[in-house]
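In this view, the complex is presented without one of its protein chains, the others remaining in place.
Let's look at subunit A:
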Amino acid sequence: MRIEVTRSGGFAGMRRSWSVQPKGPDEHRWCRLLDACPWDEAEESRPGAVGSPGADRFVYAIETPEHSITLPESSLVGPWRELVEWVQASDGG
């Protein structure tokens, strides 16, 4: 399993990505994190939703074997935020 988080946008428009490939007993913990995210509800608001009001905010793209989703920074709350921060922390911050 591979989980990849790509951050784009922001004032500087710099692209950064972080990824993890959990194995063994670790995989369990990651699955629980993934399961906690409301993929289906969020996915519906996908195409134009990134253009929520404002400018220069980050945009997060999350890729897993089963899902791929693009979220505006303002939606990065609860389990989404936890997931992204775990991926970042596991890949050097």
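We adopt the following convention: a contact is a pair of C-beta atoms (placed from the backbone, for glycine too) under 8 Å apart; a residue touches a chain by one contact, two chains touch by 3 or more; residues count from 1.
Here is the rule we go by: contacts and distances are computed from a predicted model.
Remark: of the listed names "Acyl-CoA dehydrogenase", "Neutral metalloproteinase", "Sarcosine oxidase subunit alpha" or "Branched-chain amino acid ABC transporter permease", the one matching the undisplayed chain in UniProt is "Neutral metalloproteinase". Touching the omitted chain from subunit A are residues 6, 8-15, 48, 50-59, 61, 70.
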